[in-house]
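First the structure, then my questions, so here it is.
Shown here: the complex without one of its protein chains, the others still in place.
For clarity, chains are labelled A and B in written order, and residue numbers in each chain start from 1.
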Amino acid sequence: MRNETKPHAQKNNLRNQFLLDWSLRFYVILIFVFVFAPIVFSVIFSFNSARFPTIPLESFTLKWYETIWADPDVWEAFRNSIIVSVSTALIATTLGFCTAYTDYRYRFRFKSAYLALVLLPPTIPLIIMALAMLAWFSKIGASGQLWSVIIAHSVLTAPFAMAIIRLRLNQMNKDLESAAWNLGASEWRAMREVVFPFCKPAILSALFLTAAVSFDEFAIAWFVSGLNKTVPVLILEIVQGNIDPQVNAIGTIVFLVSMTLVMIAQVFFFLRQNRTSN
Amino acid sequence: MNTPLVVFENVAKHFGDFVAVKELNLAINAGEFIAIMGPSGCGKTTTLRMLAGLDQPSRGSIYIGEQLMNDVRPHQRDTPLVWQSLALFPFLNARENVEFGLKMRNQDAQIRRSKAMEWLERLGVAEFAERNVDTLSGGQRQRVALARSLVTEPQLLLLDEPLSALDAHLVIRMQSVLTQLQRELGITFVYVTHSQSEAFAMADRVVVMSNGEIAQAGVPRDIYREPANRFVAEFVGRNNIISGTANTVDEKSIQVKAPMGTFDVPTKTNTPDTDKKFSAGDMVTFVIAADLVQVTRTKPKTENSVECSLISEEFVGSMVTLFLETADGTEFKVQLQERELSTLDHTTEGAFYLSWQSDSAHVLHG
Partner (left out) sequence: MTSRDPLTHQVANKPTRKLFDSFALSWRLPIIVWQTLFFLGPLIFMVAMSFFLVKNYRMQEAFEFVNWSKMFSRNYFWDSYFLTFTLATLSTAIASLLAFPASFALAFKVSPAVRRWALFLLIIPFFTSYLVRIFSWYVILAESGALNALLDTFGLGPYTMLNTKFGTLVGYMTLTLPLVVVLQTFALSNIDRNLVQAAHNLGCSPFRSIYAVIMPLAKTGLIVAALFCFILSFGDFVSPYYLGGSKPPTLPILIIDTTKSGQQWPRAAVVAVVMMVTLITIAFAALALAYRTRASR
């Protein structure tokens, strides 16, 4: 077939292929523009003096940052958010590690039910989880607390931690743990001396990623936090009122925080590939 | 006779429906270098893992130095294992890997360090002590793994195909390292392998396993020259296996009638307990080792001879293996030195004659 095509047709084909490839690349860039436009926009307008953000830009200003700096509610919200995301990260990563190790090492009856129980929460719409958590927490008398948010976020993010650590365990030579026992380590000691150090990059990655998810989650936090607003809940309430460029300033800080967390998580996640045991 | 260090008594191991070890009775003496050999799936690695406590016997008892080991957990034993995968800890450097066993025994950091360095020195890899184990070569990693297992000065060292990942020239070198170490330390080595060259080169005694059972145990020469059964004869290779019916049987020999000729085979074997009495009309199988067969281009005068045609030849170093075939399609292997081949006019067409001394043949019992 290919041999029968005439030289100029072939040339045409090549040119078409070339055009197609480049238009596809251009299209990818368009998609990226769409994805990142709101983020970039928010950052730019957080420094723009106009009350209503539009183009052309007005002058550069830090007044929105000054406003939120002076706002005790914002400080309070950030304090709450940090408490929630740090605690969530610790709990979710601990739970995720336990589950990943269990899945790695053991076979038992109802294991698929066990895994479903762990992995399902992220597939359920947040608004449903929010309602269910709200009702449940008020039933057991634990609603409106900061730690209600922590508990709910841990349920939500433990599967992410589990997945990251499980992927790391996949790379662990099956003999490694046995080798530790063989050299005199009890199961607990082998966990501390071998499994845990081996998983360390993944554990760090999981900590940062779960913190990032928790830091941005607003639906459940909105329902169960009561008066203890986290940053996203604060944003939600400001946005409900009117257009306020303060949101751009808070948003920029939030982006900065969560992007940093996600990037650190990814660096740890990819780091492990340099140190894989064959 | 000294008391054995390790005893397997009627040991069996099942994994669900799968029988890894059927019925194992074996005593291993202190200071012995024993090789357990067999094809994959024969139960040799399971046997080793049971000795290390990583698998628990389904039935029977395992003793180490008189103590019943069945319920002793792996970490409470002193049975270091050199793994096929080496299983070095990738997040520790070479020295820290070697120190691991001492650390688990809560030894002082100072002592740990000096002992680890001593062993790395002894195995010739001290210069890599602070290197990440992933950056070491296969041979160096091998030595680190050995040092890690020996640093606790065990009475028993288990080795699970430790050389299978190495290049051929490294294997030869590591073989001499291992035999020398074993002799110097005077401890027991239990070496699992599928390679007969490794087993024969190093072990005092070889145990051949097949389908979860011992097919034969003995010194390498006996396994090689006097295989107990067809499985061992075939697994060891370089054996010509001939089956026929017994014409006459007397005290010393059996006359066997096979499709390609009639042969005299001695009845005596070194294993009197398996010595089966044959009578006329019985089916008899015997082997004749490839290196005990003479090849000539003229018909020899001896009784045990076969006429063949040459199929192919294979050179390995200074050794040549000739593959021949009789008129009825039976294959024969003959092994000879390369210089012997030059005296044989093997390039011209025509018949080849194989012959052997009667007492080179060996009757199989099973």
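Please note the rule applied: a contact is a pair of C-beta atoms (placed from the backbone, for glycine too) under 8 Å apart; a residue touches a chain by one contact, two chains touch by 3 or more.
Please read these numbers as outputs of a predicted model, since none were measured by experiment.
Novice: For a quick check of understanding: of A:Val74, A:Ala89 or A:Leu126, which residue touches the chain that isn't displayed?
Specialist: A:Leu126
Novice: Spell out, residue by residue, where the missing chain touches subunit A.
Specialist: Output for subunit A: 1, 17, 20-21, 24-25, 27-28, 31-32, 34-39, 41-42, 45, 52-56, 94-95, 98-99, 101-102, 105-108, 114, 117-118, 120-121, 123-129, 131-137, 139, 151-152, 154-155, 158, 174-175, 178, 187-188, 209, 212-213, 216, 218-219, 223, 232, 235-236, 239, 243, 247-248, 250-251, 254-255, 258-259, 261-263, 266.
Following the convention adopted for this analysis, only the chains that are shown with their structure count from here on.
Novice: Could you please state the distance in Å, as a whole number, between where the Cα atoms of subunit A are centred and where those of subunit B are centred?
Specialist: That gives a centre separation of 55 Å.
Novice: Tell me, which parts of subunit A touch subunit B in their complex?
Specialist: Its residues touching subunit B are 173, 175-176, 178-187, 189-190, 193-194, 197-198, 200, 275-278.
Novice: What does subunit B use to touch subunit A in their complex?
Specialist: Going through subunit B, the ones touching subunit A are 52-54, 73-75, 78-81, 83-85, 87-91, 100-101, 103-105, 132, 134, 148-149, 152.
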